[in-house]
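Take a look at this one; I'll ask things after.
A single protein chain has been omitted; all remaining protein chains appear in their positions.
By letter and in written order, the chains are A, B and C; residue numbering begins at 1 in each of them.
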Amino acid sequence: MKRYSVFAIAREAVRYHLGWERAWASPEPKASYDAIIVGAGGHGLATAYYLGKNFGITNVAVIEKGWLGGGNTGRNTTIIRSNYLQDPSAAIYEKARALYETLSQELNYNIMFSPRGLLMLAQSHHEVRGYLRTVHANALQGVQTEWISPQRVKELVPIINIDGPRYPVLGALYQARGGTARHDAVAWGYARACSGMGMHIIQNCEVKGVRSENGQVTGVETTKGFIGCKKLGIVVAGHSGQLAEMAGFRLPIEAVALQALVSEPIKPCMDVVVMANTVHGYMSQSDKGEMVIGGGTDGFNNYTQRGSFHHIEETLRALVETFPIISRLKMLRQWGGIVDMTGDRSPIISKTPLGNCFINCGWGTGGFKAIPGSGWAMAELMAKGEPGPLAAEFNMWRFKEGQFIDESVAAGVAH
Amino acid sequence: MSDPVSALNGASFQGFATIREIGPLGMITLRAKGLKSLDKAIKAVTGTRVPAPRRIEIKGDHACGWMSPDEYLLILPYAEVGEAMGKLAKALAGEHHLAVDVSDARAVFRIEGDKADQVLRKLMPVDFDRLEPGELRRSRAAQVAAAIWQQDQGFTLVCFRSVASYVMGLLTHSAQPGSEL
Amino acid sequence: MLILECPYCGVKAEETELSPGYEAHLKRFGPGSSPEEFEAYMFARKNPKGVHFERWRHTYGCGKWFLAARCTATLEVFGTYPAQVSEPPADIIAKIQARRPDWKGYK
Partner (left out) sequence: MSTRLARGGRLIDRTAPVEFTFNGKRFRGFRGDTLAAGLLANDQMLVGRSFKYHRPRGIVASGPEEPNALVNLGTGARLEPNQRTTTTELFDGLECSSQNHWPSLEFDVGVVNNYAARFLPAGFYYKTFIHPRPFWKHVFEPIIRRSAGLGKAPTQPDADRYEQAYAFCDVLVVGAGVAGMKVAKAAADKGQRVILLEQAPVLGGRAPVDQTEVDGQPVEAWLSAMEADLLARDNVTLRTRTCGFGVYDHGYVLADERVADHTPGDGRPKHRLWRIRAGKIVSATGAIERPLSFAGNDIPGVMLASAVRDYVVNYAVSPGDRTVIVTNNDSAYQTALALKAAGLDVPAILDAREVADGALPQAARAAGIRVLTGKAIAKVKGGKRVTGVAVCAQAGEGTVQEEIACEAVAMSGGWSPVVHLWSHCGGKLLWDETISAFVPDPKRPPLNHDGSAMVECVGAAAGDLDLSGKPAAIPPVWVMPQGAPVQLRNKMWLDYQNDVKVSDVQLASREGYVSVEHTKRYTTLGMATDQGKLSNINGLAVLAESLGEEIPQVGTTTFRPPYTPVTIGALAGEARGEIFQPLRRTPMHEAHEKAGAYFEPVGLWRRPYCFPRAGETHEQAVHREVLNTRQNLGLLDASTLGKIIVKGPDAGKFLDMLYTGVMSTLPVGKCRYGLMCNEQGFLIDDGVVARIDEDTWLCHTTSGGADRIHAWMEDWLQCEWWDWQVYTANVTEQYAQVAVVGPNARKLLQVLGGMDVSKEALPFMHWADGSLAGFPVRVYRISFSGELSYEIAVPASHGAAFWEACMEAGKALGAMPYGTEALHIMRAEKGFIMIGDETDGTVIPQDLGLDWAISKKKADYLGKRGQERTYLASPDRWKLVGFETLDGSVIPDGAYIVADGVNANGQRNTQGRVTSTYYSPTLKRGIAMGLLKHGPQRMGEVVEFNTVAGGTVKARVRDTVFYDRDGEKQNV
C-alpha cells in the first residue's frame, strides 16, 4: 500500500494522477475466514481493523450489503464528543475520542478530525443542574469538560442569541476537544487500512442467513454463496433486528428514522459545535461552509430512510430562534437514516445466545462519535470471546434485571 | 367577588378577517357513553339533541359538541353552569358519568369575515373545503390543541386558557392585511 | 408524514395530530411473572421490517388510542382499528394477506 503524503501528490501531479492505486481491494469471498464482520460501516470496519492491529487476526472478511460506509456512517452530522454522564458511556466515548485524535496519522488517511470544541447549551435551571452533574462526573472519569458562562458562550459563538426571550442561555457544558471529523473518510480510512492488512472487504453482498451447528456459528449464507467463519460479528445498526432473527434471537431494539440537513455553504461564521437540547436542535459548520443540522428522532418503526418532515420544521424553528441569522440561509439537502434504539438508549456490545456470534448495535443517534472505541471494544470481545472493561457493561442481558446505562437522565424527566 | 375575566379580557384584532376573544363562556365536559338518560340530560342543559360523531348541535347560545365516543362539550351562558351541573347530576344520578365545569379552562375566539377560513387554513391541518355544516373539528392550531366549528359567517375556535395569548398571536400573524391566500 | 384514519371519529388524521406508541398487543406481565416474561414485555420488540401492528393516539383529536397495521418498509397502511382487542381483527389480517401473500402472519 502506497503511503499518502504531500510528496506522493506532487509526484502524481506530474503524471496527471494516473498512477494512484485502489484505496481498497474488491476480492471475491474465500470459502471461510477466521472472522466475519457483517456490515462495512464505521463500526464494522473499525472492528476488523482492531482485530488485525491489536490481536493479529487478519484472516477477516467484512461483508456489506451495499457500499461501504453507506449507512449511518455516511448520514450523520459528524459530531464527536465524550461528555457523557454514566461511567461506561464516558469510558467508551472518551476512548473513541482519544483514538480520533491520532487516527489520521495511524491510518495514513486524513479523516479531518477537528477538535473545534463542542458546547451544550443550558436553557433552563433544570438543565443547568443536569450539566453541572455531568461536569462533576466527567472530572472523575478523565473527560475534560467545563461549565462556562453565557458570556463565554457568546464569545465562542458570536452568532448565538443568548438573550432569547424564550430560553435565555444560562451557561453551557463545554468540551474543548470535542468536534467533528469527515464521516466518509473514517470509513474509507479504516477500509484502506483493513485492505492493507490483507482483509477482504466484500461489497454488494447481502447476508441471507446465519448457519450454526451445536449452538456454534459456522458461517453465513449470502448472495455470493455460503461463507464459513469461526467467529461472527454483527455490526449492522438499523438492520440488527433482521440479523438477530437470522441468528435466532431477539433484541431490545426499535428501528426509527433520524433526520439531518445541511444549508447552502456560507463563509465561516461558527467555529464550534452547538447543541441545544431544550429546544431540540444542534448545528455545526462544515469545512465546506454548510451549516450541518440535526434534531430528534421519529417515534415509530421505520426502515425507509425517510423521516417525518415536521421534525425538520421543529429543529429549524429551534435553531432560527437560537441563531437568528440562519433564517435567510437555505436548506440544501435533507436526508434520513435508520437508527437502532435500545431500551436505555445505550449500545449493546455483547455475546449472544449463539456461540461465537457477537453483536454490536444500539448506538441510536450517537454512533459516529464512538466508532474507534466501539471497534476497539468489539475486536477485544471477538478476539477473546469475553468482553474487556470497555464492553463489559454493554451486554444485551442487562435489561432483564434492570441494570441500565441510562443517558437520558441528564435531560431529566419532570420538574 | 369580581366578575369572571376571560383569558385575554376580550382582546381583538382587525386584519383581513376579524379576530375576537369572547367569553367567558360556560362549558361543561360530560363524559358518558350509552346511557339511557343521556338524551334527556343533554336536552335539559342545552336544549339540543345528542350530537352525532364529529358534530355540534347549536341552539341559540347553547350547544352540545361531540368530542370523542364518550365525551361531550356542553356550551351555555357562564352564569348557568352551576344550575346545569345540578341538572346533569340529577338526570344522570346513579349512572356512570363524569361532568366537570371547564368554563375557566378554555379560551374562545371568533374569526369572522369572508376570508375567515384563510386565517385557519394557515394554522390547522384541516381540509376546510370538506368541513361540513355543523362539524366540530378537533385538531391543532400550529403547536396547540384547538377545536373549531362554523357558526354565523365565521368560525368559533376553542383552546386551552393558558395558551390564549399564543393563539391570539397566531391568529394575528395569520390575518395580517396583504397576506390573503 | 403519515395519515391514519382514526377508527373512533373517522378523521383522516395526519401524523402531527397523533402520538405514536410503538408495538401493539403487548401482554402485560406484572408481579409473579418470570424474569424472561417481564423482559419480553418491557423490551423484546418485533421491530419487523414489514408488516407491523402499532399503537397511535389521536392526541389532537378525540384523544383515543387506536391500533394500526402498517408496513415499516413501504409505509403502506392496511387498516386501523380500536385498541380494545388483544389481537388484530380478521378483516385486517385478510387485507394484509391479500396485499402481502408471503407475509408470515401475526404470530
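The definition used in the following text is that a residue touches a chain if its C-beta (ideal position, glycine included) is under 8 Å from a C-beta of that chain, and two chains touch if they have at least 3 such contacts.
The structure presented is a predicted model; accordingly, all values stated were derived computationally and were not measured.
The hidden chain, counted over the whole complex, makes contact with A, B, C. Of the listed residues A:Ser32, A:Thr218 or A:Thr304, the one in contact with the hidden chain in the full complex is A:Thr304. Within the set A:Thr47, A:Asn72, A:Gln123 or A:Ser374, the residue that contacts the chain not displayed is A:Gln123. Residues of chain B in contact with the chain left out of this view: 1-2, 4-7, 24, 29, 31-32, 70, 96-98, 100-106, 118, 121-122, 124-127, 129-130, 142-144, 160-166, 169-170, 173-174, 176-179, 181.
The missing chain lies against chain A, touching residues 4-6, 8-10, 12-13, 16-18, 20-26, 66-67, 69-70, 74, 87-88, 90-91, 102, 104-105, 108-115, 123-126, 128-137, 139-142, 146-147, 159, 161, 165-167, 182, 184-185, 188-189, 203, 263-269, 278, 285-289, 304, 306, 308-309, 312-313, 316-317, 319-321, 324-335, 389-390, 392, 400-404, 406, 408-410, 412-415. Along chain C, the points of touch with the absent chain fall at residues 1-3, 14, 19, 21, 28-33, 35, 38, 41-42, 55, 57, 59, 63-65, 74-77, 83-84, 99.
Keep in mind that, in the parts below, only the chains that are shown with their structure count from here on.
Taken as a contact graph, the chains are arranged in an open line, each linked only to its neighbours along the path.
Rounded to whole angstrom, the centroid-to-centroid distance between chain B and chain C, based on C-alpha atoms, equals 32 Å. The residues of chain C that reach two or more other chains are 16, listed in rising order. Per the touch definition, chain A reaches chain C in the complex via residues 239, 241-242, 250-255, 298-304, 308-310, 343, 399-401. Residues of chain C touching chain A in their complex: 1-2, 15-16, 19-20, 22-23, 35-36, 38-39, 42-49, 52, 54, 72-75. Within the complex formed with chain C, the residues of chain B that make contact are 53-54, 67-69, 71, 125, 137-140, 145.
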